[in-house]
Each structure stands twice: as C-alpha cells, then as structure tokens.
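I have placed the structure first, in the form of structure tokens, so that the comments after it can refer back to it.
Note that one protein chain of the assembly has been removed; the remaining protein chains are unaltered in position.
Labels for the chains are A, B and C, by order of writing; each one numbers its residues from 1.
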Amino acid sequence: MRQFQCDYIAGCHPNVLQALIDTNLEEVPGYGEDRFCTQAGDLIRRACRCDTASVHFFAGGTQANLTVISSILRPHQGVISATSGHVQAHETGAIEATGHKVLTVPAVDGKVLAEDVDALCRSYWDNDEKILLVQPGMLYISFPTETGTIYSLSELQALREVCDRYQLGFYIDGARLAYGLAASPDVALPDIARLADVFYIGGTKCGTLDCEALVIVNPLYQRDFTAMMRLRGALLSKARLGGVQFVALFENGLYEQIGRQAVQDAMAIRAAFLDAGLSMYGSSPTNQQFVIMSDEQLAFMNTKYRSEHCGKTTDGKHIVRFCSAWSTTREALAELLADIAQLKNLGSN
Amino acid sequence: MRQFQCDYIAGCHPNVLQALIDTNLEEVPGYGEDRFCTQAGDLIRRACRCDTASVHFFAGGTQANLTVISSILRPHQGVISATSGHVQAHETGAIEATGHKVLTVPAVDGKVLAEDVDALCRSYWDNDEKILLVQPGMLYISFPTETGTIYSLSELQALREVCDRYQLGFYIDGARLAYGLAASPDVALPDIARLADVFYIGGTKCGTLDCEALVIVNPLYQRDFTAMMRLRGALLSKARLGGVQFVALFENGLYEQIGRQAVQDAMAIRAAFLDAGLSMYGSSPTNQQFVIMSDEQLAFMNTKYRSEHCGKTTDGKHIVRFCSAWSTTREALAELLADIAQLKNLGSN
Amino acid sequence: MRQFQCDYIAGCHPNVLQALIDTNLEEVPGYGEDRFCTQAGDLIRRACRCDTASVHFFAGGTQANLTVISSILRPHQGVISATSGHVQAHETGAIEATGHKVLTVPAVDGKVLAEDVDALCRSYWDNDEKILLVQPGMLYISFPTETGTIYSLSELQALREVCDRYQLGFYIDGARLAYGLAASPDVALPDIARLADVFYIGGTKCGTLDCEALVIVNPLYQRDFTAMMRLRGALLSKARLGGVQFVALFENGLYEQIGRQAVQDAMAIRAAFLDAGLSMYGSSPTNQQFVIMSDEQLAFMNTKYRSEHCGKTTDGKHIVRFCSAWSTTREALAELLADIAQLKNLGSN
Partner (left out) sequence: MRQFQCDYIAGCHPNVLQALIDTNLEEVPGYGEDRFCTQAGDLIRRACRCDTASVHFFAGGTQANLTVISSILRPHQGVISATSGHVQAHETGAIEATGHKVLTVPAVDGKVLAEDVDALCRSYWDNDEKILLVQPGMLYISFPTETGTIYSLSELQALREVCDRYQLGFYIDGARLAYGLAASPDVALPDIARLADVFYIGGTKCGTLDCEALVIVNPLYQRDFTAMMRLRGALLSKARLGGVQFVALFENGLYEQIGRQAVQDAMAIRAAFLDAGLSMYGSSPTNQQFVIMSDEQLAFMNTKYRSEHCGKTTDGKHIVRFCSAWSTTREALAELLADIAQLKNLGSN
C-alpha cells in the first residue's frame, strides 16, 4: 500500500541520516551545549538574517506550541487562533492544559484575517466588563495552514501590524515551513524572522526524524526559555540530534530543495486530479492536496493508496488528502499520477 | 577531552543505528500504529512476562514522568518521592506545572524506605484536618536511584505492600534500568513489571537516541493514555522510531548486554579508585560512580576527563561522578583506569 | 440613580440578615462542621427530595463552577457549554486555568440543544483520530440561562439522556435558580436534583450575601470534594455563614417567595415595555428582561436608571438589560413602570 495520507510516513532524508551516522559516536555534552547545536544555530540565524535569535530543538510541534504559548502569556491571557488552527483543533487541549484559553477567529481558506484579529481585540479592549473576559495576549498562525494555504507577504505584514497595535506576541507554527516557503512568491525565511516574534522551522514533516527548530527572535521571549522547555518535559538531553539534523538541512540548501521538490510533486498531483475532472477542495499551493471524490473514485484509490479522509462536502462527496513530502519516490509518484488519470473513466458519481 | 560526566554523550548503539538505517524509508502510519511499535511492544511484553501491558514511546524521561503522574493523580493528590528524586530535584517543577505537589520522604542511600512512605500516609489518613493536606496518591521511585543505588527485591515488595495498603499507584522511573538490572542479584524485569503499576525502560541512557519505552501494567492507568500523551505534547508522530530502536534492544538480548558491560566497566572504575586509596561516595553498584577527591586529584583528572561535580563533603572534598555507558570504548576505559592509578601518588590532600 | 442593571446591587434579604444577626456570636467549629451547615443541608436535601446529596457552600458562582468542573474531568476531557455560557464567556478563562477546554455548542435562545450535544459527542467518538481531540467529559448549562430563558422539563430530560448516552457528567449552574423555578410551568427543584449530577442553588443573586449552595447528587462526585474546594481556595472557614443563610432561605419557603415576587415584577416590566411599543430581545420569562431601545429611549431611561448595555441589534438599536430581584422595592418598581410608559411618546427612532 502506497502511503500518501501524510508527510511523516518515513524516517528522515538520506543526507540527514548520513549526518547522524557520521557523528553518532562523537562525545559531546548534553542539553544543547554542543558544537552541533551551535553550528545549527549559526546556520539558522544566518538563513533568517537575524544574529540575535536563539534556536532550540523540540521533539514535536505540539510540544513546541505549548511551551512557547505558556511561556509568553500571563495567566489571564489567551492565544488567538483560527478555528481550524492546530492548537485549537488537533492538540487534545494541550494549550488549555497549561492554563490558557484559545480565542478563535474564523478560518478564511485556512487563514486568519488581520481584520478579524483586530475586531476580537477591539471588542475586548472596548468592553466595560473586560475583567470578565480573557485578554488576547498573542497570535498563533501556521505557515502553511492546516489546509495547505499560505499567507502573502502583505497578509503577514497586516498581522504584524495588528499584533503591534494590541501588544500581541506573534508566533508562527512552521511544521511544514519548507513547503510553504517553496510555494510562496514573496515570503522568504528572513521575512518570517522579521515579522514573527517566535516561529519554528519544521523538521519532522520536512526531512528530519521527530525534530523541530524553534527560533526566538524577540529577546523578551528568550529569557529563561530553556527552563520553560525543561518544565514542560521538552528539553532533550541529546539536543545534539537536533543540531546534527538541522546542520544537514541548512548547510547546503537541502531544506529549500526538499521544499521545492515536494511542492512540484504536489502540483503534479493537483494537475492530475483536475485533468481527470475532479474538483479540489481549497486552493492549497503546497504539499497537502485536498480533492473531492465520489464513493467509487475513493474506493478505486483505496485499493492501492492510503490517503486521509477529511470529512464530506455538503452534497455528500468525500474530501480526501494526498500529501507529497521529502520521502515521495519517483516511482510512487508516477504510479499515483497514472492511477489518478484513470479516475476520469469512473465518473463523478 | 574524554567524557565520563554522564551517560548521554553519544548518539545510539551501533545496532540500534543499523536498525534505523535499515527501516528508514519504509512507509508506515504515524502515532504508534505501525508494525515496529507492535513488534517492540510484543518483545517488551514478553520480556516483562506481562501480556496485557501497554507500551508507549517518549522522547525523554521528564516528559514520561509528568505525563504518567498527571494522568494517575486526582487534583487533590500528590506523588511521594525521595528528596533526591528526579521529579523533586531535577525537573524544574515539571510535576507542579501539571498541578500536583511532590510529597517528600528522606533518601536513604538514594532510596525510599517503605516505612517512611507508610509514616507519611498514616500521618495523612490519621489527621483530623486532612482536607487541608495533599492526599498521597502515588509513589515514585527510580531504579537505579539518582545516586546509582538499587533496591533489593524485598525492598521493592515492601514498597508494593505499602502502596496496596494506602491505594497508591506505584511508578518506577527506569532511566538507567539496564544498568540497575545488570547490577541486581535478585531483581529482573518481570519483577519490576509485577510490582509496579507503571514504569519505563530507559533508552536514552542505555543505547537509543532520545527515547524511552513506558510500560503500563495496571489496566486502570491504560485508559485514554495516548490522549494524555498528546495533551502534554509527548505523542510522537513518528513513534515508529521508538518501535525500531526498542526492537533492536530487545530482540537479541542487546539491552541486557549493554547493562552488563557498563556495570562491569563501572566496577573496574570503582575498584581503580579504591585501589588508588580514594573513597567512594555511596554504595552504587551501577554505572554511576561517585568518588571523593582532593583539589589536586580533581585538577589532575580534569586535564583529560570531563566528569560531573556533585557538591562537596562536609570536610571540603569534592564529590565527583564518573559514568560508564553503552558508549564507553575499551580505549577510553583503559586510559581512565591507568590515570586513576596515578592518583595514588597525588595523595589525598 | 435607581439600579436595575443586575441582581446583586444590595446586601441580602432582611430575613437572611436577621438570621445572621441572631446567630452572630454563637460559637461553632469551622469548615462546615457546624449545626447550621447540617441544618441547611438537611433542608436542601428535603427540598430536593434527595437524602444522599452532599451540600457545600461557596462564596461565588465562578468558584463553584471551576471547582466542580475540574474535580469531575480527567486531564484530556473538556466541558460542553453554549457559546454564551458563563464558563465560556464571562469567567476570564477560569475553566482553562484549571487545565480544561470548554467545548462549545450553539446557544439557541440561550439554551443548549440535546441534539447539538449529541452531534458534538458523536463527532468525537466517531473520529478515527480522536486522540488529537478533547474528549467531551461533562455538560454545563445554566437554569435560567444567561439570557433569562429556561429549559422545559422535556428539554432537561433530553439533555440527561444525551449525558447518559456519552457518559457525561451533567452540571447545572443555578445562579438565578429561584427565578428560573418560579417562572417554570413544569420544572421544580426535585426535577433539577433528579436530572443533574451536580448543581448549585444560587444565593448571591437570590437573597444571600455572596453565597451559593452546591448540591452533589451523584455519589461518584462527592468523594474528596471538600479537599477539591480547599485546593481551589473555595473552602470557607466560616462555612456557618452559608448554613445560616440557606436555613433562612429554605426553612419557611423564602426562596420560592423571592423567586415568585421577582418574576412577577419582571413580567410587569416586560409588559410595560411591550405596552409602550418597544420590542423585547429574546423570550425571557425570568428576572432578566432584555429590551430593544432607540438612542433617545435609552438616553431618557439613563437619566434615572442604571441598566446594563448588552450590545446592539443589527439595525443599530440598543439591547438593554433590566433586572428585578429580591431587593426590588415597590416604590422603585412603580417609578420604573411609570417611566417606561412614557417611552411611547419618544418613538422608536
């Protein structure tokens, strides 16, 4: 069974694995005080064009999210997220478990609109009984979003402005950042680093084993952050593993290359579905493609491919996710494209 | 500089690395629903002689500890630990961050005595104003302890009995379990599994990358545990990595072999120190050896070896930790032993 | 300035005050172990027709809500509430501060529909990736609701059934219970006690100083509840005050009498507004009346009456709350009704 349901079906990119092999028996201190972490931090700071950022490695995105959010907010504050945001919809209440409410705004093609954040904040600050309400303390978005869409540079700037207006910390979840940057016509890594206070560069879905690189740009949020990681159980004793893997991703442009290839593959998949007469769900230009299928079409694909079922349309058709990733092989892709072409003959129910 | 300060200075055991290499590109589902996790679970259940245990993989011990403890306790309950216990002394308040107090009992050669647990519980249950007190809800110990000592089978049985008497969950932190079992004359893995409700088999310090295998024996604590992991950010999307690594450790006796070799090395180090006329601090029979050194002796060792400084004795000498591990090489050990022998000539201050 | 903005503008009902005066210097033990708490508990159990309920006194509703909810839920569970529910909308994140998410369903005339609770639970239990979602663990409603509406007996029974279907604890916030029961054609206190697992009988808004009586019907939730109160800071050392006040409310039918009078007053206010040609917002049959006013009408009323501004209608008119209560005097009411009659002449903008 070919697996296209998500982008974490394999271990890590061969170059990353080679780096782990090469350094495996080198003896270094723990908790991030090693040469690999230093080197990865330097490479990431350079790529972000931000000399003063601190870089920290996490074993997963939910852990990064809950640690960052609970370290930024005061007790009476909450984090703003789209209703479809990962922290709101897919983390089993991890943010609330640290004591904070997620304040939701609508998801518009997966994205948060600056005007909605502004309205939510204004309605808080204008309220005479605001002591009964959770104070908006920060903004969470992901780039790309849960539905694969990406923010334009001007959209990100508008979000930054609204954050400045209401003194919100601005945090970007970059679980699939490689794919978002590869698909974007105008947003590059230095833009993310310039506009966000904190963000993470996803590795788990973009070429590493379970590992993400968190970048804290705003010095205010750097203070005691390693202790914050420790108390959430997020401080890795062999943080070296993060260092080694992110050196491999960032020393020769591998991260960009992974992003480009997967986006190219995803565009081929999208085109194939459209050619076969199917409709796509949403406008994702990144590695996650959501297609609308009839029962018959889904049954046909299910014989050879594992995909993710994401619900139904109002007229009862299936919304199905196919993902490309760094691990997508040429053979698997070719086979998939050929089979998609056959859907044309199955009709749309 | 040779590194003997801890047991997490290298990546993972070569056999474990080979298993990661061999399986790297195999496509499997996430979150533990893969064949590696299944196989590792089966091997561990067999090694524990407990068919009904559930097995879960964590990226670190603090994360396992806080997830287990917060999932077992009700809001008004606390966990009993030695004053020197990891959850009390070295986790930056991770347990309290989940809302629970750590209730301390004295550490006697690093260990918790059943009679002290009994006294603490009795003083709670006999108190007329117990609604003002934190109710003891579970017991945490580590095997081996923070100072490398181990419990005898009868000591563990006495702890189990006191847990039964007061309805305490019994949790054993096995960060260095391989070394503890190798050193024990009478405690084997099935004993741990029979006596504890929950425990973890440490990988990070015993041969894997950052990875621990949690074993939940008591069915009461298995319910919804994966959700508990998720809300603490502890659920790994590529749990497969835990599966692959623990298969490598458990399919051919590698875990026992790692334990035996490191304990043998530690005993050689201990003997060398004693031969050189130094005193040891505590009675550790496992891979952590604590030696008492003069300024001069420590300075001599510091020229070639990184060790961990653990405080001072009342008469001003240094307490210094040297650890063996799965990663200790024959060359490093021979060199260390030769240099320890030279300490004799330096006198003891 | 006459105050009609809320129902907590005065101290306590004269009879309640007299009871406090009469018992003020009697010496009794603390923390609820006194004869007044016993007597109040007995009176409440009798009124509820439930011999086995436990009764506890709180200084406020938010405190009762957060203590009850955090004592019922396990860490991965959340509480279901209407979007307009007090715990969701007006408690500054108090529930989340105890670690739990509020799961929202729409408010239909202020009420939660059983079918919406069912749909939310079904979508959780049917989800293949439910470990990523917060598990619904209990249902919170208020009687009457935030907008003054009340549930019919059959609506409450339908909610009880859906709670049974999905093993949800059922908790009813009765901050204004006196007014809700007085207005209801078919729900009496024993029905509340029979259908809910836990509920509270509001005193603060219904005749006492800051004080509410929590009733725990389900024995499962009685266990260690006093300790739960203590750890939330909710255990009153002079719980006697709750006892004394609720004895006064329940020994001679005062609680019902307070409810009846305030509802009668509210109906007079409602009728007066309708007679004057204004429209009401919502269908509240209880002590809170929401009226729609033009700028001019509001300005006129503001010269003599303090009311609460609750937002605007889509066509820009004001939604304004007037409350009756146990403290509404005959003079104030007569004056208010006379002034409302004058609104007719002001037109509706």
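In the analysis below, a contact is a pair of C-beta atoms (placed from the backbone, for glycine too) under 8 Å apart; a residue touches a chain by one contact, two chains touch by 3 or more.
Quick caveat: nothing in here was measured; it's all calculated off a predicted structure.
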Out of B:23, B:65, B:92 or B:226, only one touches the absent chain, namely B:92
Filtering C:37, C:94, C:120 or C:156 for touch with the omitted chain leaves C:94
The listed residue (C:21, C:119, C:271 or C:299) that touches the chain absent from the view is C:21
Interface residues of chain C toward the undisplayed chain are 2-3, 5-6, 8-12, 14, 17, 20-21, 23-30, 59-60, 62-67, 91-94, 97-98, 204-205, 209-210, 227, 230-238, 240-241, 306, 327
Missing-chain contacts on chain A, rising order, are 31, 70-71, 74-76, 98-99, 130-132, 135, 224, 226-228, 230-231, 235
It is residues of chain B that touch the chain not shown, namely 75-76, 78, 89-93, 96-102, 128-129, 131-134, 309
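The rule we apply is simple: only the chains that are shown with their structure count from here on.
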At the largest C-alpha centroid distance from chain C we find chain B
Rounded to the nearest Å, the gap between Cα centres of chain B and chain C is 51
Rounded to the nearest Å, the gap between Cα centres of chain A and chain C is 42
When centres are defined as mean Cα positions, the distance from chain A to chain B in whole Å is 34
Flagged in chain C as touching 2+ other chains are 75-76, 98-99, 131-132
